[in-house]
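Have a look at the structure that comes next, please.
One protein chain omitted, others in place.
Chain IDs A and B follow the sequence of writing; residue 1 opens each chain.
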Amino acid sequence: MENFEIDSKRIDQIEKITLEEKNFRIKNLELFKTAGFPNKKFEDWKFTDFRGIVDNNFKKLDTEKVTYDFKNKELLKNFDHNYIILVNGSLHSNNFDYEEKNKIKISSHDNNINYKLSENPLICLNHALAENGYFLEVEENYKFKKTLVIYNFFTNNIKDKILNNKNKIKIKKNSELHVIEYTINESKFKFINNVYEDLTLEKNSKLKSLYIQSKKSEGFFHKYSKSKLYDNSDYVNLIFSSGLRFNKLDIESDLIGENCSCNILSALFLNKNEHQEIKTRINHLVPDCKSYQRIKKVLDTESKGVFQGKVYVKDVAQKTDAYQLSKALLLHDDAEFNSKPELEIYADDVKCSHGSTSGTIDEDSLYYLMTRGLSRKESTKLLIKGFLNDVVNFIKNPKIKEFVENKLEEQINAH
Amino acid sequence: MLEIKNLKASINSKQILKGLNLSIKPGEVHAIMGPNGSGKSTLANVLSGKNGYEVSGELNFKGESLNEIPVEVRAQKGLFLAFQYPLEIPGVNTNNFLKTSLNSVRKARGEKELDTLAFLKIVKEKSSELGIDEKILARQLNVGFSGGEKKKNEILQMKILDPYFSILDETDSGLDIDALKTVAKGVNSSRTKQKSFLVITHYQRLLDYIKPDFVHVLSDGKIVKTGCGDLAQELEKTGYKKLN
Partner (left out) sequence: MKQQELEKSKEYKYGFTTDIESVRAPKGLNEDVIKFISNIKKEPEWMLKWRLKAFNRLKNLKEPNWQKPKYPKIDYQDLYYYSAPKSASDKPKNLNEVDPKLIETYKKLGIPLEEQKRLSGIAVDAVFDSVSVATTFKDELTKKGIIFCPISEAIRNHPELVKKYLGSVIPLTDHYFATLNSAVFTDGSFVYIPEGVRCPMELSTYFRINASETGQFERTLIIADKGSYVSYLEGCTAPMRDENQLHAANVELIALDDAEIKYSTVQNWYPGDKDGVGGIYNFVTKRGACRGKNSKISWTQVETGSAITWKYPSCILQGDNSVGEFYSIAITNNHQKADTGTKMIHLGKNTKSKIISKGISAGYADNTYRGLVDINKKASNARNYTQCDSLLMGNKCGAHTVPYIKNKNYSSIVEHEATTSKINEEQLYYCNQRGLNQEEAIGLIVNGFCKEVLQQLPMEFAVEAQKLVGISLEGSVG
């Protein structure tokens, strides 16, 4: 890696770590250095040569800290909300005025040991160098009154960096939280943000998270999200991260308590030169759980969409109900959609199915709309929205729904 | 209203329409009957401007040639086609679609665009006039609609868009008598001196409810016979075969 020189001296700069953690970090750094940035030889990167992407976009990369000047920014006014502000991945401030006291704990995330070693070099890199994420804990029997927005600011001087962060959310028994992760990137330069997310949903808890950003950006984003779902818990993950130059979400969910439910939904519109990749792995480890995936992508010229989804059903996980759908609409000749919808099943009394389609806009539908007086462009837009709508409709709060619809509309109009 | 002269159309180098002439004046209702494969639906598609056909001959609509005009502009000029098989378009809300559609037609006519409230008022009025439950408009466009519901939805769209000239492409096929009456009501209530209709049908049944001024028989891509309303009854008795 000529453009990214790194050694264990970088780990020495990380403050307040035990010897054990240091060794864990060094080991992971070695793993990363042996593997390098992933290319297509890695099964999980089958359709994307990330190494090539890094080489093409970065002459030099480093992980050195950046000093920045951060004034309080304008926050969303569309709906009432609590918030956490992250600046360049570090916890900056928070506000829980809408909630009861002592129900929420928030701190910088610093425990970085108890993680499994990974075959994904980017996760190794994160294990080696992650600093300053957040750790949010919701106490038992508490339902958030308002949505929590996590503002994820990147300052305008971030350039040629790899920022590694680790974030953790734990929802204790019978509690509920709705989160919107809202990325605001003020940097006009290229950089890589590499995040490890650790989610725990205890018995009867609920987590609904929504992922979106303010506008198009030059950032390269990679996030690995690992969730553990205990009995009767309910996890919903809504992905609307259109507009990023490169974005890969690698979502792994362990269903370890009975009757839990895991839902991953996405509606994306990709403009020119954008790359969006969603990889999922749902591990059904106990009986009677449900998983549902619905991934929709519209691809405009020179964009690329990838979906790699796997449902794994362990032999004891009888009565599993797993569904997975990926659909892509290709608008131009230069668009590309690759998918690998995978089932690995060892229990017989299960209901598992997946579907994956890709194609262009149906000419007959266009014709039908045009006989009603709509122009080709309007008709196309309407069909695109219709195609994405069934995912947007999963948002129950009308104000948030409107907010997401507007963002999506901006993205579609840019096409 | 509509002048068709020596209209020929082929698709995939197969000629379907072979020199068709037809003249429809404002206020008239014309019916086109004919056996399967005679070119009825092709005529509807060609009039609406569907892609994929090679067309020659003259098509004049309100004194203006339609030949080079795309589908949506024809619609904006007041030409409406009620589809034989209305398409199911998942994810697209019917009301939302109709509002966009109505506003683009209004814009083309130089009228001001309607806001949601004004639009809903029109919808309410038209749907109650036809006895259609407006709840179907809150659903996705034609998705999961029964055959009858789809056809009623076509007629409701016709009422709302208020075109000068409407083509009903076998709107009656597969309908029960109640739905048929709704369709007829939709047409009859719109019959004025300014509006014309072309009713394409296989059966005479619809024409018991919509009395046409003229009936044409289409066979092998040409109009082979033209008569008054009673031609339909005659055809019902004798069938199409005798005409050839």
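The rule we apply is simple: contacts are C-beta pairs under 8 Å (C-beta built on N, C-alpha and C of every residue); 3 or more make two chains touch, one makes a residue touch a chain.
Bear in mind the structure is a predicted one, so any value in this text is a computation, not a measurement.
S.K.: Can you list the shown chains that the absent chain is in touch with?
M.R.: Across all of the complex, the chain we cannot see touches A.
S.K.: Quick one: say which of A:143, A:159, A:203 or A:354 touches the chain that got left out.
M.R.: A:354
S.K.: With the missing chain put back, one of A:344, A:364 or A:409 would touch it. Which one?
M.R.: Considering the complete complex, A:344 is the one touching the chain left out.
S.K.: Can you list where chain A touches the absent chain?
M.R.: 43, 46-47, 315-316, 318, 328, 330-333, 335-360
In the analysis below, only the chains that are shown with their structure count from here on.
S.K.: Just the number, please: Cα centre separation of chain A and chain B in whole Å.
M.R.: Taking the average C-alpha coordinate of chain A and of chain B, the gap between them is 48 Å.
S.K.: Give every residue of chain A touching chain B within the complex, in rising order.
M.R.: Contact set of chain A toward chain B: 363-365, 367-376, 378-379, 382-383, 385-390.
S.K.: Hey, which residues of chain B end up touching chain A in the complex?
M.R.: For this pair, the touching residues of chain B are 48-51, 70-72, 74-76, 80-81, 83, 86-87, 89-93, 97-98, 100-101, 104-105, 108, 140-141, 157, 161.
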